[in-house]
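See below for the structure under consideration.
One protein chain omitted, others in place.
Up next is chain A:
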Amino acid sequence: MDALDLARWQFGVTTVYHFLFVPLTIGLGVFVAGLQTAWHRTGKEHYLRLTKFFGKLFLINFAMGVVTGIVQEFQFGMNWSEYSTFVGDVFGAPLALEALLAFFMESTFLGLWIFGWDRLPKRVHLACIWAAAIGSNLSAYFILAANAWMKHPVGYEVVDGRARMTDLWAVLTNSTALAQVPHVVGAAFIVAGGFVLAVSGYWLLRTRAPMWRGAARAALVMTAVAGAVVAGSGDLSAKLTHEQQPMKLASAEGLERDTAGAPFTIVPGVEVPKLLSFLSTGDFDATVQGTEDLQRRYEERFGPGDYRPDQAVVFWSYRVMISFGLTTVGLSVLGLWLTRRRRDLPPWLARLFVLALPLPLLAVTAGWLLSEIGRQPWTVTGELLTAASVSPGVSLTEVAVSLTIFTLLYGALAVVEAVLLARHVRRGPEESEPAPAAERLEPSLMY
């Protein structure tokens, strides 16, 4: 065990944990904004109740997304100073843009929304939640642009051992980023959809209130549409991975040798002939490179070393991502069919929605592991190895102390968050709104 291993563990732990809250924030923010818009348009009381109910769940979750996100930004400098010095010129730009163009908007307008219920004109107040929701989606774009550059570096040259940006536009329109954004944001909407379905399913089992049917129906549409977006962009991502990160693709498929007309492995031993070649290139007979052949080629090009990521983790996270994601989307398509023409959602399906709550979260976690562990041993593909990225001056003890602190703190907060969410779900929406007092101390959602 050295500081590098612990720094990697720390990055893994803090990132995966952060990414449990972020997708829900991204998707749920838009969902709440949609509910409030529906209330604004129709004036129907139950939309307001749903807005406030899901708004509260959104805020409980939002807090965790924010506080765990701050850690991410500092971590590059703390644990990965060599990486930061090498890439800052390129990688830092999207991070700075995220703060300037997305975070300010998100946090400021969310503050206005939370406390502005009685103080802002209705339209302005509605615009605030949309601005906050757009802000969180924008920040996903900037982060993914930065992340995509690590996998497929573009728009730069290496001068004096440091990457120098030559084309910001190329960085912001990186093909990998453009494929990842709909994939990850779509997945975020599936996570939020699955969450709303679980909550609505729970309430549909308790009451037959039409309000919950409406919420479930909206979430079904959202999840199904997002599912189509994720599948389409996933297909595009696979083709880009074939070109840009063949080692990741080969590892995800367990393909050892270069193969023409490569089969797609569903689980070890069960294969669909030629499908992998088709999925990666659009041609059933194309050649897909294998891990062992790639390893040989990389050693010739980059010198001795192991250029293969952890095969088992990459292989299985790919399968978990696809199967759990598809199950969630499949359930929602089924739900759409069964509730067509104002039919009621059958109780067994409502129960399944509750049980399926963890599936999309596990799917996005697996997708993240596939994406990032599949990039190893590089932090910047072809340019900088992970082993060369770590902070040279930071001791094993320091990383161990911070890893322990963050793990314990995150663990404790996860329990509190789960309890808080469960309690507020069980309590349900407020029965009816108290008359709006001009100077009520307690704003509608906080304190």
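By definition in this document, a contact is a pair of C-beta atoms (placed from the backbone, for glycine too) under 8 Å apart; a residue touches a chain by one contact, two chains touch by 3 or more; residues count from 1.
Everything that follows uses one rule, which is that contacts and distances are computed from a predicted model.
**Q** Match the chain absent from this complex view to the correct UniProt protein name in "Acetoin utilization protein AcuC", "Cytochrome d ubiquinol oxidase subunit II", "Rhamnose ABC transporter substrate-binding protein" or "Peptidase M52".
**A** Cross-referencing UniProt, the chain left out corresponds to "Cytochrome d ubiquinol oxidase subunit II".
**Q** Which of these touches the unseen chain: A:Val32, A:Val71, A:Val181 or A:Leu279?
**A** A:Val71
**Q** Out of A:Thr37, A:Thr85, A:Thr327 or A:Thr407, which residue would touch the omitted chain in the full complex?
**A** Hidden-chain contact among the options goes to A:Thr85.
**Q** What chain A residues would touch the chain not displayed?
**A** Against the missing chain, chain A presents residues 56, 59-60, 62-64, 66-68, 70-71, 73-74, 76-82, 84-93, 95-101, 103-105, 107-112, 114-116, 119-120, 159, 162, 164-166, 168, 391, 393-394, 398, 401-402, 405-406, 409, 413, 416, 420, 424, 439-443, 445-447.
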